[in-house]
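Every protein chain of the complex appears in place save one, which is left out.
Chains here go by letter, A and B, matching the order in which they are written, and residues are numbered from 1 within each.
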Amino acid sequence: MSDNASDDRQSSSAVISRDMQENIGYIRRLLGDPSDLLTRIVTIGGGKRSCALVFLSGLSDKAVIDDQIIRQILKAGRYGEEAPELDVSEVIGGLRNETMSVSQVIEATLWSDIVQAVLYGDTVMFLEGADDALIVGTQNWKERSIEEPPTEALVRGPREGFTEKVETNVGLIRRGIRDINLRFVSYTIGRRSRKTLILTYIQGIIHPSIVEEAQRRLESIDIDDAPESGFVEQWIEDSFLSPFPQLLHTERPDKVRAALLQGKAAIMLEGTPFALILPTTFVALIQSPEDYYERWLIGSLIRLLRYVAVFIALFFPAIYIALVSFHQGMIPFKLAFSIAAAREGVPFPAVIEALLMEGTLELLREAGVRLPKPIGQTIGIVGGLVIGEAAVQAGVVSPIMVIVVAVTAISSFAIPSYSAGIAFRMLRFATMLAAAILGLFGIILMFIVISIHLVRLKSFGMPYSSPFAPIFLNDWRDLVVRFPVTFLTKRPEFMQTKNINRANKRGKRI
Amino acid sequence: MKSFEYGDREIGTTEVAYGVSNMVIGFGVLTLPRSLAEMTESSDGWISLVLGGSVALAFGWVIASLCMRFPKMGLKDMTKAVTNRATANVVVVLFACYTFLFVGYETRGLANISKQYLFDRTPEEAICLFFLLVLAYGVAGPSSALLRLNLIFLPLVLLIVLGVLAMNIPFFNIHNLKPLFVTDWKNLLNGARGTVFSFLGFEIFLFYNALINRPKTMKKAVLGGLAVPLLTYLIVFVFVIGIFGSEVTKNTLYPTAELAKQVEIPGGFFERFESIFFTLWVVTLFNTAAMAFDVTIIALKTVFPKPERMTWIIALCPLIYLVAMQPQGIMEIDRFGKWISYAGIAIGWILPALLLGAAKLRGVEGNERAS
Partner (left out) sequence: MSALLRNALALALLTLHALLAGCWDRVEIEDRGFVVGSAIDEGENGTYELTFQFVVPSAMQGKSAGGGHPSAKTFQNVTASGMTLFKAARKMSNETSRPPYLEHNKIIIVSETLARSGKIQEVLDLFVRDPEMRRAAKVMISSGQAKKLLDIKPSIETLPVQYINATSENPDKSESIVPPATMGLVHRFLLEDHGFAIPEISQTDDKVSLSGAAVFGSDKKMKGFLDGEETSAKNYFSGTIKAGALEIEMGDKLVLFEVKSASRKISAKVSDSKAPEFTVNVNVEGNIGESYSEIDLLDPQVIREVEHGVDEKIQALMYGVLDKLQKQYKADAIGLSDYLNENHYRTWQKIKNDWDRGEQLFSKCRVMVKVNTKMRIIGAIDRVRPKEE
């Protein structure tokens, strides 16, 4: 056992020594003698034998260590007085089996395991003269309480959101699906971060190739650290050039559970409340759980509204440019005259005006994110309008432009998925440029380009534009209009799930 | 059967049907009423249309039968099975020339009409260039994506065409359709000849046959796919005559566009409806041109397999541009179109019919194995 602390050591098969003090010294040196690494030496058996508890103070639960470990050891009878007569392995066994009232106790000999455990927050117990050490589960990270995710709030629905601790998240999912087929596969991601990543799916529903593909991609990740699930997403997605997200991210457990029941899989990463759902389609970006919690008429109408919002968010400024600069004949004539009159004094052509206003709004939005909550919300839209008003008074932009920009901004907020919203923001600028060059023709060319892109894009082998193309007519029951719950008896066809029925229309036989 | 299992390699029945429809619907919607009204009296053009459509359906049946006889084989392999390799190469190259010229024609035709109705000063060169860029982007991916695009676009186009017709119902005067059955046979047949050109396009599926995963449904798909344009043309024709009368139709270059022009949306929300009509119709033209381009590349690749797909695309684009810019004015574009139509009928319809006949005579059949 040499003294150098290279990271080879972390994965090597070096084992502990029998000398307790040597072990303590070793782990100290390995971690660079940090001040939060605490050691507590307890003697048992009337001072004949000693064991050492090594733990990191910030990560472990002091209460457990004090009450459940130390006190128990001190109280331990047999191993105390009779300790010198008993064999060391018996002592270890006893300590593990009969003494400590902690739920997780494992024996370990490899340094890699022991060091990882300490770094995780567990406590290591070295017994003088023993071959094995004990790893006691005392991990207790400070955690946020379960609150409703701020970016995905609903009017009606559970107010639970994931936290940064992956076990809690797993628990949240288990609570909603108590099916024996629910599977959680864990991976360790990141050479230096060693975070737990959990892939979850329901066996028997999901199509096996999705699981295979997902596992294949996850196993290919080789980075130092994955600070957020976004890193994982970017590593395993199908196309990094596409503006559209190919995995959906969410903080809501109910969304994840619904996805699992549809035959999708989810990924949760330690350290972030954002879970990833795969595969995704374009349609999923526009859906929200609330469509299902409200009754079908309301759900359908609101979803329809969202489709309209997508259209507006993407095309409205471009249409404005095209109509005002190219095809004025299309505007009803009274409106045309008002617009013309309003634009009399404006120095810029409609394109520049639109780009200016949109650009300003984007800046405001970005700035609003960083400001503290109460100010941040107001600055965004209201600030834009106020600036817009001032700009109109100064004669820099026309009032119609302000209306257009405001409506567009509001529509883009109606899109449930934030990354989709960003995608549309980018495309909106491209479409505006296209409209500036070729008017309506330009817009339609952009539409064609976007359609081609969507049709070609795949998310884990699933065509992104399902169920529009290829057509799965049965899935249209839950597409733009949401049929009543009693009609949604089958899982989505495009997912090709192994188990088709999820509801019985006629209800339970009484 | 679906996504995972076939992914990008195969297409299903729905895609074929939609593809056939979309490929055929093109300029016909705009110009057919006029050419029919020129040949026939009053509203009798519909008879010519039905006649011409039947011919097209017949050839559709021929091509579908050919495809069913040689499942999963493209035109080259089909010809090779019936004749020899050299003939097959020649046939395929001829076909590729036809589709190549077709793309150029579509591009130019589109630019010409757009210039008239959507633009004023924008030069046709620029319109062609941008269109060609988008075409190139579309063709750069797998063929199945293009066919999938049809699934989205065809309903849109049909919607807008039917919408224009529906909104013109207040102007529809059934008396304009009278008198009935007044044209003589010669003129009716003449008219039928003209309509046949509007049904060209579906022969490209001779190449897409290599991708089809359920060959047994080809007949249904092709015939069903052809029925849609036939119906559409019929309805459009009847409406145009009903609204404008046959004299005006004879005189108007693009009667359907004029229909779109006079639509007044209740509430006065939009005024120049034909711009919307056109923008959506551009979409179907794009599909037609993209599929033709795609097939050109597929065909050329079967004969010269070495260059990559991207290389072919980059090589062909400037050539297509040159072809598109060659006709000088609308008269030449029309003439160009006529020549291509003749070529199309010869290579796309008559040749496969001969092939089918020869295959039947010699008892040649393809097998399930993909070659």
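Note that a residue touches a chain if its C-beta (ideal position, glycine included) is under 8 Å from a C-beta of that chain, and two chains touch if they have at least 3 such contacts.
Being a predicted model, the structure only gives us computed values, none of them experimental.
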**Study point:** Residue among B:K178, B:K216, B:R335 or B:K360 touching the omitted chain
**Key:** B:K178
Study note, to complete from the structure: Missing-chain contact, candidates A:T43, A:S89, A:S325 or A:T489, resolves to A:S325
Point to revise | chain B residues touching the omitted chain (full complex) | key: 42, 116-117, 119-123, 126, 130, 133, 175, 178-179, 182, 244-245, 247-248, 250-251, 258, 261-262, 264, 271-272
Study note, to complete from the structure: Omitted-chain footprint on chain A covers residues 324-326, 328-329, 331, 333, 336-346, 349-351, 392-393, 395, 399, 433, 436-439
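The rule we apply is simple: only the chains that are shown with their structure count from here on.
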Check your understanding: Just how far, in Å, is the C-alpha centre of chain B from the one of chain A?
Key -> 47
Review point. Within the complex, which stretch of chain A touches chain B?
Key: 207, 209, 326-327, 329-333, 437-445, 447-449, 451-452, 455-456, 461-463, 465-466, 468-472, 493-494, 496
Exercise for review: Could you please specify the touching residues of chain B with respect to chain A in the complex?
Suggested key: 2-4, 7, 12, 14-15, 114, 118-119, 122, 126-127, 130-131, 134, 137-138, 141-142, 145-146, 148-149, 151-153, 268-272, 275-276, 278-280, 282-283, 286
